[in-house]
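For this depiction, one protein chain was excluded, whereas all remaining protein chains were kept in their positions.
Residue numbering begins at 1 within each chain, and the chains themselves are lettered A and B in the order written.
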Amino acid sequence: MRHVSLIVALAAFWLLLSGFYKPFLLAAGLGSVLAIVWFTDRRMKVLDLEGHPTHLSIRALTYWPWLIWEVVKSGWDVTKIILNPRLPISPRLVRVPTSQKTDVGRVIYANSITLTPGTTSLELDEQGILVHALTVAGAEGLATGDMDRRAAAFEAAL
Amino acid sequence: MTVIFDIASWLFIAAGAFFTIVGALGILRMPDMYTRCHAAGILDPFGVSLILVGLMFQAGLTLVTVKLGFLIVLLMFTSPVSTHALGRAALHHGLKPLLADDKQTGDVSSKR
Partner (left out) sequence: MFTAATLALLVAIGLAIGRACLGPTVFDRVLAANTIGTLAVCLMAVYGFLTERPEFLDVAIVYTLLNVLGTLAILKFFRFGSLGDPEEGEPADRPEAGR
């Protein structure tokens, strides 16, 4: 199952980059795809739930638009701060608890925090994430735990 | 129809160029390294993605559009990773972040 999805993804990537449909190039693409699947599975042993999380692909369609909207909102806030001549920043470090169960979920949450302008995850461990926030509003927005809940729901979709 | 696409593409590219310059300005203006990360975070995925979306409108439904979409997704995945690695490396190196402990916000920016 996971092999098939990796083969499909890699073949789509090959066709996307090449754009030619000559027999030699297609054969070379097939050979490369099979070699990569063999290498990731047998030699590197990363073709598992963590290395290729296929179960998350459906839920991404609802999580990503929400995340993009968050990025736009906080991006506008940070833009106003940068263009303000007085530069009204109050940087602070906060520790945010995580409620995700797996490592993939925690990484998704930390990356979502970093992707949103105004908050950057500095350190990630079992208990929580050390976040550097640009303003008080950014730190308080994280403290409500909305993004935490959504990331946990995203991760739980199996 | 093409006129609508042209206008939409122009708007996206103009917004993207604006946010890109604002982000670069922020990188130059911010007082310490961790706050500069935030300015890079507005430039990296946000401004650049807007420009690329504008280019998608310009390209129409071709392979070029798919490539641009793939490029946007790739940037969305890689830019937080490098920002996080940067912040973590700086923290472990012992670089103290500039913090405002409930003081006036003005004196943080003057301590440059």
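Here, a contact is a pair of C-beta atoms (placed from the backbone, for glycine too) under 8 Å apart; a residue touches a chain by one contact, two chains touch by 3 or more.
Source: prediction; values computed, not measured.
J.: Can you list the shown chains that the hidden chain touches?
T.: B
J.: Since one chain has been left out of the picture, which residues of subunit B touch it in the full complex?
T.: Against the left-out chain, subunit B lists 9-10, 13-14, 16-18, 20-21, 23-25, 27-28, 33, 36-37, 40, 43-44, 48, 51-52, 54-55, 58-59, 64, 67-68, 70-71, 74-75, 78-79, 81-82, 85-86, 89-90, 92-93, 95.
The definition used in the following text is that only the chains that are shown with their structure count from here on.
J.: Measure off the straight-line distance from the CA centroid of subunit A to the CA centroid of subunit B, and report it in whole Å.
T.: 16
J.: If we count contacts the way the header does, which residues on subunit A are in touch with subunit B in the complex?
T.: Touch list, subunit A to subunit B: 16-17, 19, 71-72, 75, 78-79, 82-83, 86-93, 110-112, 114-124, 130, 132, 134.
J.: Give every residue of subunit B touching subunit A within the complex, in rising order.
T.: Residues of subunit B touching subunit A: 19, 22-23, 25-26, 29-32, 34-35, 37-39, 41-42, 45-46, 63, 66-67, 70, 76-77, 79-81, 83-84, 87-88, 91, 97-101, 105-106, 108-109.
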